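Could you have a look at this structure, given as structure tokens, before my questions?
In this view, the complex is presented without one of its protein chains, the others remaining in place.
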Amino acid sequence: MSEKFKVLYYVNQFFGQVGGEDKAGMAPLFCPEKVGPAAGFEGLLKGAGEVVGTVICGDNYFNENKERSLEFILNVIKEQAPQVVVAGPAFNAGRYGMACAELAKAVVDELKIPVVTGMYVENPGVDICKEKAIVIRTSDSAGGMRKALPTMAAIALKLGKGIELGSPEEEGYIPRGMRKTLFVEKRGSQRAVEMLIARLKGEPFQTEMPMPVFDQVNPAPAIKELGKATIALCTSGGIVPKGNPDGIQSASAQKWGKYDVSTREALSAPDFYTTHGGYDPVYANEIPDRVAPLDILKEFEKEGLIGKVYQWFYTTTGTGTAVSKAKEFGTQIGAELKAAEVDGVILTST
Amino acid sequence: MEGLSENKLVWRNKWGVDILKLEIGRIYIKDIQLGNETTVKNGILTVDKEGLITKLKEDERIKDVKIDVARPGEKVRIIPVKDVIEPRVKVSGGVNGFPGVTAKQAQCGDGVTHVLYGAAVVTVGDIVGFQEGVIDMWGEGARWTPFSKTFNLTVDINVVEGLTPHVHEETVRVAGLRAAEFVGTAGKDIKPDEVLAYEMGSIFEESAKYPNLPKVIYAEMMITQGLLHDTYIYGVNAQNILPALLHVNEELDGAVVSGNCVAACDKITTYQHQNNSVINDLYAQHGKEINFLGCIMVPEHTTLGGKLRASEYTLKLAKMLGADAVVISEEGYGNPDSDLLMICKKCEKAGIKTVLITDECAGRDGMSQPLADTAQEAVAVVSGGNVSHVVTLPPADKVIGNPEAIAVLAGGWKGALLEDGTLMCELNAVIGSTSEIGFHNVTCRLY
Partner (left out) sequence: MVKEIERFGIPIVHMATITTISESVGANRIVPTVAIPHPVGNPKLAQEDEKVLRKELVKRALNALTTEVSGPTHFE
């Protein structure tokens, strides 16, 4: 019999059997026993895992002292070194849900230990942690405990043994938002024709791809004095110096590059070219400024129309690049531009 | 029976005769051998290697040709692959080859065509652009590409120095088509193992025959964006067309040729045009659940005006034909996502139901938004999988082409080829893996 994997359990003051609302201000404590839902949990692990202890924390305390609470709890987890952390289920309790969610996120991000929790779909904690932790779908009240625990335990068992989880429907968790590539029996065209016929007959059908939802950002205030403004040039058109020194991918970029253009008049060929794999490169390779117009900006700088062209030119390839990567690039580049007190940005796309 | 034929006569008098009648005779190919003549005997295709090389080198732009064979199950990797073509021969009706490209103009989709079923010509050679790909014939890699199941005759083409990229691409493209034509002739006098009949009357005739079936049209988007991003219909670069209506038989009979376009995973190779799975699967339902009207070939432009025009024109054609529903397939990703959704929105608003086929750029971890654009009208979408899904392909015993090419292919990167020959790449680089005409059986699910 192989060694049992270790589980650490997190509950609030109520499920930790300390008290109700009056004890919601209690600071976290570690208890080497199995308290509340943790008590029955071990049995559900079918002898493959053991619960090494319970962390109990007041909901109010956690939410009002998030950093201090996390510090304490993460330290306990480091000491106990569990293979899986289980939190909740929090059902529709908002503060408890937020505590489970924040904890789950921190444990996955910082300690790389998988976390299972359980919540009602409308619990605000779901959106905080569903991408990181496995959140099983529960009812909205503690009456669902008996149903929730076996589901959580089944997942903990798989996580503890390193077995890949099945689909959200099979396992009972709220989708993490991950698009998992897999094989199916029928080819795509067959599935399309069947979906079409179902639609035409008014029968139920299910799309394979719910449409993405993009958030909006408030526009930044306009530049007041263009003549004194520093303008930065960015592109997702893949214009890079000859030889692509940073190896920016031709599609599905994993990185961006920045290049000093302070002494250049233009992004002229052959010193620059495009590494972008998503369009006919011939025209961009003739005159890279057709994609990123450094030459015109430099002229405007000379004429005094703008104050200055920012020293660094930022570039990556847009084609097939995941939105999450683009976000990451934008955040990194934005932070640099902010620090350099750049006043405005021109971003060109192909 | 007499009444029926009378009925048919009445229709013919009223609506005219059958437009196109295509018979595809499949000759099952069980192996390919290289030899001194080009023949099929007992399912074994023998290819006259020197004869083929001589034939291809008639094009003075070609310096060198290497011919090889890759069979299903062999530990062989082919890279960088430009196009895949099915070898065929015209037995009667029309002309042999690809009209407007390798042959004189003729009507495709009529007459008898023999297919060397199970064989494919795969063009390889110096890289022209990032959009070329890899085919593994065995193991993990074989699962991801439909072209691991065909017996592949590889044609590795070296061109003379000094060609511009556009000319280089054309040379390789035409060489592949010529090779397929050369090989296909072996099937001319062979009795097919299976015969498929494609017969479709005029839209009026079919609608009179099936008055109660919903009328369905197929809008096939094609990348038409320049080097390695073009598609040719009867030799016409589709960059320059308004959306064009094709009879359902035409594409299945060589009217459409790939310009080796877009990322390998979702480019529609010439083979996939010849065997367009959407057309075949809609055809199978014609007269049963639907009335399949035809195909609208929709160019994907690089300008906003072009996209607006093409989507409006597509809607107009669908309306003129009285379509109740449309299947729209995309080619490529990124900016064409907006074309796809434009057509979808316009059709749905006009009361024409849509089903879309696309693929996803959800990032290597699958956690990103799948499309570059969005539309609430797109309620029925088939996904061909995530182009950024990373696969690890073990080392091959033999590589046809150049394994180093992965460093520059879309979906590859510097260091993607490990020292022991293992290849790590995104599906992006695997030919046909995320097919947006639904040629393969990969998809994505929400996890």
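Chains: A and B, in written order; residue numbering restarts at 1 for each.
We adopt the following convention: a residue touches a chain if its C-beta (ideal position, glycine included) is under 8 Å from a C-beta of that chain, and two chains touch if they have at least 3 such contacts.
Note that the coordinates shown come from a computational prediction; the quantities given were computed from them, not determined experimentally.
Touch with the chain that is not drawn comes from one residue among B:42, B:212, B:240 or B:303, which is B:303.
Between the chain not shown and the residues B:145, B:225 or B:314, the one that touches is B:225. Checked against the hidden chain, the listed residues B:342, B:362, B:387 or B:444 yield one contact partner: B:342.
Mapped onto chain A, contacts with the missing chain fall at residues 214-224, 226, 229, 231, 234, 236-237, 279-284, 286-287, 289-293, 296-297, 299-300, 305-306, 316, 323, 326-327, 329-331, 333-335, 337-338, 342-350. Residues of chain B in touch with the missing chain: 225-226, 302-304, 307, 335, 337-338, 342, 372-374.
Everything below uses one rule, namely that only the chains that are shown with their structure count from here on.
Between the CA-based centres of chain A and chain B the separation comes to 36 Å, rounded to the whole angstrom. Within the complex formed with chain A, the residues of chain B that make contact are 129-131, 143, 165-166, 214, 216, 225-229, 262-263, 277-278, 280-282, 284-285, 289-290, 302, 324-325, 327, 329, 332-335, 353, 355, 357-358, 360-371, 374-376, 378-389, 408-414, 426-428, 435-447.
Within the complex, the chain A residues that touch chain B are 131, 165, 167-168, 175-193, 195-197, 199-200, 205, 207-214, 247, 249-252, 254, 277-282, 318-325.
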